[in-house]
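Please see the structure below; I have some questions.
Every protein chain but one is kept in place in this view of the complex.
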Amino acid sequence: MPHIGPVVESDILLALEGVTVSFDGFKAVNDLSLYIQKGELRVIIGPNGAGKTTVLDLICGRTKVSEGSIAFKDTEVTKLKEHEIVRLGIGRKFQNPSIYEDLTVLENLEISYPKGRGVFGALGFRRTAEVADRIDEIADMIFLKEHLNTKAEILSHGQKQWLEIGMLLIQDPELLMLDEPVAGMSVAERVKTAELLNRIIEGRAVIVIEHDMKFVESIAHRVTVLHQGKVLAEGRMDKIQEDPKVREVYLGH
Amino acid sequence: MTNAKLRSLASNWLGFVLLSALLILVFPAVLDDFRLNLVGKYLSFGFVVLGLVLCWGYTGILSLGQGIFFGLGGYCIAMFLKLEASTPENTAIQSTPGIPDFMDWNQLTELPFFWEPFHSFAFTVIAIMAVPAAVAFILAYAMFKRRVGGVYFAIITQAVTAVLTILIIGQQGYTGGINGITDLRTLLGWDIRTDEAHNILYFICVALLLVCILLGRFVLKSKLGRILVAIRDKEERVRFSGYDVANFKVFVFCVAAALAGVGGAMFTLQVGFMSPTIIGIVPSIEMVIFCALGGRLSLIGAVLGALIVNAAKTTFSEMFPELWLFAMGGLFIGVTLFFPRGLAGLVDDYVVPFLSKVFLGDKKTPPPEPAVTKLAE
Amino acid sequence: MFDYTFSELSSILVMQGFAGLILFSVFILMALGLAIIFGQMGVINMAHGEFMILGAYVTYLTSHLFQDFLPFAYPAYFFVAMVFAFIVSGALGLLVEWVMIRHLYARPLDTLLATWGLSLILQQIYRSTFGAREVGVELPDWMMGSLAVTDTVEVQVNGLFVMALTAAITVAVLVLLFKSRWGLQVRAVTTNRVMSGAVGIDTRRVDRMTFGLGCGVAGVAGAAFTMIGSTGPTSGQLYIVDTFLVVVFGGAQSLLGTVASAFTISQSQSALEFFLSGSMAKVITLLIVIGLLMLRPQGLFVLKVRR
Partner (left out) sequence: MATDDTSNNKGLTSPMRRKLLKGMAAVPAVAAFGGGMARSSFAADGVNTTGLAVTDTEVTVGILHSVTGTMAISETGSVQAEKLAIDQINAMGGVLGRKIKYIQEDGASDWPTFAEKAKKLLVQDKCASVFGCWTSASRKAVLPVFEQYNGMLYYPTFYEGLEQSKNVIYTGQEATQQIIAGLDWVVKEKGAKSFYLLGSDYIWPRTSNKIARKHIENFLKLKVVGEEYFPLGHTQFNSAINKIKLKKPDVIYAIIVGGSNVAFYKQLKAAGFDLENKQTLLTISVTEDEILGIGGENIVGAYACMKYFQSLDNENNKKFVSAFKEMWGKDIVIGDVTQAAYLGPWLWKLTVEKAGSFDIDKVAAASPGIEFTGAPEGYVRIHENHHLWSKTRVGRARTDGQYDVVYETADLVEPNPFPEGYQ
């Protein structure tokens, strides 16, 4: 099993074991095993089509596994519905910012607030001081405090990415999965995003998919390289960059 | 009062107040009994379009089967009224007195079991909302839990409409068949066929409708309302925010069905019979069109849409009985192409800015943007 | 059922199978045009039935044309009528696309409303032009009647004709979509409109031709239906629910799915009709289809795709 270093059972937050998923015979993920520890920031890289996004889809239940198991905090999640997985404490950000364009920043955050999630709960939900404070806090963290009443559709691309991260943060998940969080951002925004990521990692595990190597270097603790649905290499960024297999399939060209 | 306060108050309540005034004061004053009764009939479709605003406009679920729920509500009250009208004295000439006439024609000799509870008025009132909601629940639960959406849902509701119509027409011993349940006379001893009764029913209908508008508004203003919009725009995101999206869809669809049921009951009371033609595919699509024309994002607009389309239908068909379909068809195409947000959208875009300019002295035109303006795709 | 001889029963079985095949062909003919428009473009064309009836009316006019001017060629008029039906319905389709549909590609559910309006207008046009009554489309003698295969088994000539026609049209459409350059463009546009535009495909033209083709095929179906059904202003509405169900049940994107679903629905319906009353057979068929759709919401044939 190509992971590096000893893993203490109790430290493991998320464990993928022998996971395979096939689309009409094509195995997008093939017998993959992957372990994420508590408080870890893991970056997954790999060439196009390596199965990175599919791995995230599998974890959050968007795609169902064909074989294998995924355990989060010792709970098998492969049979759970998406919202149940979310409620266990897994947050997922999509590749393209996925926010409610028709609602304001405030409303976006409010909807994500983890109370009133049932039909009647939502009907009776009130914006108490506690809720408002929490929204303020998050908005501050994602640099959108000035824009609380702005409609989300007129935010810049980078701001939308932040908003989506904020919508996850307000739920205080134990595992946060970010799919290309800096795609389409300006240099200044990237710097701020890196800073944001480093701040939010406290107390939770984060999985990031990223193409931008510079950005990866600026945040990475540990890197997993995927290739053709399998783990090709795993380890610290500097080690990975020297790995000949990795250089061949990914960095080499 | 400051301008901002005034404006928010106005934008929130002006439409409602105007509609109430129109229905409670203006129509009864200027229309004769016959026309007022017609307006009452049109308004019973208002209940359906309120539901459509909730489930189509806000949540993005297009149902081509609202006629089912309208019809179920209508049939519930019609069964009650028919039983009341079928006293043994009234039906003495039948081979089995005391059962509805059409059952007798179909050689039924006793009341079918599912008719029995409709002797009770309390049961009937509950059934008017509960039966449509229950059917909606079964349909919606099966569909939405399996994530059938959009066009598929629309087509399936249409197929269910076809099934129900064929069943009702085919099982005429139990349902009255294609004739429907006709010749309804009294409600708890009160003759509903007189002009006075029609007038009173009109006001009951208006009162119920206004209450339903307020209910709809309460739903939309709550967090639930924003979640519905969120579901329409980014269903997946809502799911990944920890919501069971299907539950919300099921809920809103059931609410829409219950509203339609109330509308159907008011229709039956004011028209005096219930007929399977009102359940069919064509009326169901027409209901969607009322909603589209009035504005699928506006409760008030949609109710006005129901009024306007029906009034236009009546007027066109009185003036040009052989050509009115051209006018109707043209109206639908025009509205869909040019005013996708319906009349309410027109008002928001042109009338409101104009009014705020005139009365509130606004320099710039953007009106207080309604929370939701984009259309469901 | 047991007081019949074995040969009687077996010949009924053959004829019943044949009836199922006719129904199968009819469903495919109905659904093919819609499958192109709805499946490939996402447009919900509620006026589909009216396009079919247009084809039927064109057939009616053509038959009169031949009776009056080319009586010697009358036995063959039906083939000419089908070509005319294709051209006229297709041309109307092009016009409708240009006036109406092209503004609505971003709002598929709205196409439903607009085309509903269109269907009302078309119905009234038919009524004003041809009268409210149904018209009788006379068919050449060779198309009516049946062939006696054995003493007890007879097959309908027009049934054979419908089957042959269905096969020909289906193959033609499949070839057009999967072998021609135009078909490639259509599929490209369906998959990714923006990219197709970027690589130089005239997406507007492709859309218009696709819609036109779908309507043209509907017209041919309408022409064929004069053999088995009625031709009146509102006849088109009879077909709309069945048609949509066939397409949706098959999996909207897949033409093969449409064929498979037409087969399933027609066989179950004709078998049920034999044992039950027509009304109940219809209800049960619809319920089965709805039930199956709940189990397999995306229809019979759909590729599991990677998102």
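As written, the chains take the letters A, B and C, and residue 1 is the first residue of each chain.
As a convention for this text, a residue touches a chain if its C-beta (ideal position, glycine included) is under 8 Å from a C-beta of that chain, and two chains touch if they have at least 3 such contacts.
Everything numeric in this text was worked out from a predicted model, so none of it was measured.
Touch, as defined at the top, links the missing chain to these shown chains in the whole complex: B, C. Within the complete assembly, B:105 is the residue of B:105, B:203 or B:339 that touches the hidden chain. Of C:90, C:117, C:232 or C:257, it is C:232 that touches the chain left out of the display. When the full complex is taken into account, the listed residue touching the unshown chain is C:124, out of C:62, C:89, C:111 or C:124.
Where chain C meets the omitted chain, the residues involved are 4, 8, 12, 15-16, 18-19, 22-23, 26, 123-124, 127, 131-139, 144-146, 148, 154, 156-159, 227-235, 237-239, 269-270, 273-274, 277-279, 281-282. Taking the complete complex into account, residues 28-34, 37-38, 41, 93, 95, 102, 105-107, 166, 169-170, 172, 177-180, 182-183, 193, 267, 271-273, 275, 277-278, 283, 314, 317-322, 324-325 of chain B touch the chain not shown.
Methods note: only the chains that are shown with their structure count from here on.
For the interfaces A-B and B-C, the C-beta contact count is higher for B-C. Separating the CA-averaged centres of chain A and chain C is a span of 48 Å.
Our note on geometry: chain A versus chain B, Cα centroid distance of 44 Å, whole angstroms. The residues of chain B never reach two or more other chains; the list is empty. Taken together, the chain B residues at the contact with chain A in this complex read 219, 222-224, 226-227, 229-230, 233-234, 236-245, 247-248, 251, 369, 371-374. Across the interface of their complex, chain B is touched by residues 38, 42, 44, 46, 100, 103-104, 106-110, 112-114, 116-121, 123-124, 127-128, 237, 240-241, 244-245, 248, 252, 279-280, 282-283, 286-287, 289-290, 293-295, 297-298 of chain C. Contact residues on chain B toward chain C in their complex (touch as defined above): 62, 64, 142-143, 146-148, 150-152, 154-156, 158-160, 162-163, 166-167, 169-170, 281-282, 285, 288-289, 292, 322-323, 325-326, 328-333, 335-337, 340, 375-377.
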